[in-house]
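Structure below; questions to follow.
Removed from the display is one protein chain of the complex; every other protein chain stays in position.
Here is chain A:
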Amino acid sequence: MSGKRRAAGPAQSSAPAKKGAATKRPRTRKQRVWRVAKWFLIVGLVCSLVAVGGFIYAYQTTDIPDPNEDFETQTSFVYYSDGQTEVGSYATQNRQSIPLDQMPQNLQDAVVAAENRSFWSDNGIDPKGILRAAFSNAKGNATQGASTITQQYVKILYLTQERSYQRKLKEAILSLKLQREMSKEQILEGYLNTIYFGRGAYGVQAASEAYFAKDAKDLSLRECAVLASVLNNPSSFDPANGKASKESLKERYRYVLGGMADADDVSAEKAEKAARRLPKFPKIQAESRYGGQKGHMLSMVRSELKDLGFDDEQIDGGGLRVTTTFTKKAMDAAAAGAREQRPEGPEFSEKNLHVAVASVEPGTGAVRGFYGGQDYLQSQINWAVTGGMVGSTFKPFAVAAALKEGFSLKDTFDGNSPFYYNEQGTGARVRNEGYGSDGLGTDYGSRVSLLRGTEDSINTVFADLTVSMPDGPEKIMQTAEDLGIPNWNKNQAGYDNLDNSPGLEPVSGIALGSATIAPINMANAYGTIANGGRAAKAHVVQKVVSKSGEVLYQFKQSTKRAVDEDVAADTSYAMQQVVSVGTGTAARALGRPAAGKTGTATNSDDDVASAWFVGYTPQLATAVMYVRGKGQEQLDGWLPEYFGGSYPARTWTDVMGRALEGTEVEYFPEPAYLDGDAPDDGHEPYTPPPKPTKKPKPSKSDKPTKKPDKPTETPDPTDTPTIPDTPPTMPPPTTCDPAVGCPPEQPVPPTPTDPAATVAVPPTPPAARQVAHRTEHRVRRG
């Protein structure tokens, strides 16, 4: 057409030609618009046809699952770290279907009042709600609740772990289909027979047995209202979960009854009367399969699974296969050690004397074994995660902090008791064990080395040490936290202290250990020192696999540098000395190189309230804690011996002996004898008068492992700055080859060789050199 016009153009006179050219423009634009519109139309039509066709196809091919056949919850199994031996399982399917006419009217009304007040009148699906849920779920937020009972039912029918658009689409279609093809009664019946009520109970029949030990048809109004309230969030509304849950339940319970009165299901005064109190909850016997330590294990695993994002429904009915870090050997060792070493006699029954044991693998943080103090069926308190005041077992963290700040093990502190913080003999003071000249604790002299202070657990040395560092309490606390001790979350109460250390605060007495710390965390923090200063997170879940074999979670090891390798080596050396010559010599009976620390803590009445021994070999770190009654009661005068070096150290030795049986004897790295630039004066090592007969020993010539590794220090030549910080080919840190012959005991300290010991000159130049060496190491770490 335009060709014609153009062809005709030149024949015409100039004016019309101009006009022709002028009219051509709008036409082309119009044409262009039309062309675009046409394409839009065609594409749009095709798309909508495809969409409609797809929807019809999807609708036809989606079947409504039969709740009685297709919906089966699956038992989740928990295994030891070998992935084979079973620890136990979570709630096997506990569900009985009953027809709607056996469900009390009150219950039906209560559930409608609780979950979906317009259930009988609405059309079941809420497209906006689906869209919103689809978005927020696919974004990975917490699963958004579907708003109506119909939709909740749809969700139950597709109980899977996946959260995908595809599943959401399926849900939308299914809810449409349900709404069109099933009556409201059928939907409610299916819903009440499949919904999870907590306590492993699916469906209202199992729930009334689990909560009230009776059949559903016999439930009272109050009981109906409780069940209707609980199903919204079983873990936060089950009154068995503590006071807070009970309070939340009460609130929801009143809301449900109010809703029933509003809907005229019950009279207002009847509802009001019922709302005044909760029904009685009969004592439900805990299942015997939780007996012994298994209940403790399963509850630890459950709580970690929840931290990992699994919910109760998945755990109880999702058919998970959970591999834990526990080994049967370490679990049995912990239980046997605690049983064998505790004092005999009826007054020392498990009910009165709690012996907690926790064994953690250094380097991975894997909890290999524990003993919670008593049978789960007797008490659900697991003392290995509840813990107690740690006393002097906290001191190694102060040692590490001091070494980090530039003190050395040979630097000296005040050993005379009492030690006054203001150095004026007034105000707050710290005293040692024993009586001494003044009846206020043993005096060790004014110049006691940090090493001796650790060996003999001298309180005043650590008090002096703490105030000799600028911001000493904060630094000690930071070091403890870096090593793996959780901080104090003041808003958290309860018996689970795996993520909390009540009382851990930067006060001048911090090193003396007034904080309450879980034995698992103590073992883990000591494990960090055993691991050369790299901290791992304590954990019990190794791997979670779905029923179909899909790996839903896999623990991946990662460690963080908490203290330098040299700091760890020296701290470790001080603790080896505790075992060799200090307060922990009972642990020598292990017959392997071992390091550890004893501890006792006193309560507010100045009674000894806990006794500890925490220690490790290179393969395993174990904490042992003895507490009485509620955890703060008096041990001195009750236990035959109450020092950490007695029962706890013997228990530790017994447990470690069993847990390590058949494994190779491993050795610790040599101490580094760090000697940095001390942050405070007056702590120089005590120099005995020169003894001319003593030959100077070549210092440090026997430490081949400390050579800084050259290639890793060099900057990266291209634009990638990082190279793995340790060369993979690095030899193992042990300097002693067992094959060639090693001392069976921890290689006893070759008397600290200090140039100052032989030549009485101020030791400043070597110290400066040491600082340079240390900073170099720190740079390497970067």
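Convention: contacts are C-beta pairs under 8 Å (C-beta built on N, C-alpha and C of every residue); 3 or more make two chains touch, one makes a residue touch a chain; residues count from 1.
By our rule, contacts and distances are computed from a predicted model.
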What is the protein name, per UniProt, of the chain that does not appear here: "histidine kinase", "Urea ABC transporter substrate-binding protein", "Thioredoxin family protein" or "Putative membrane protein"?
-> "Putative membrane protein"
Which is it among A:28, A:48, A:554 or A:663 that touches the chain not included here?
-> A:554
Identified contact with the non-displayed chain, of A:205, A:364 or A:449 = A:364
Touching residues on chain A - with respect to the absent chain = 363-364, 534, 543, 554-560, 709-712, 714-730
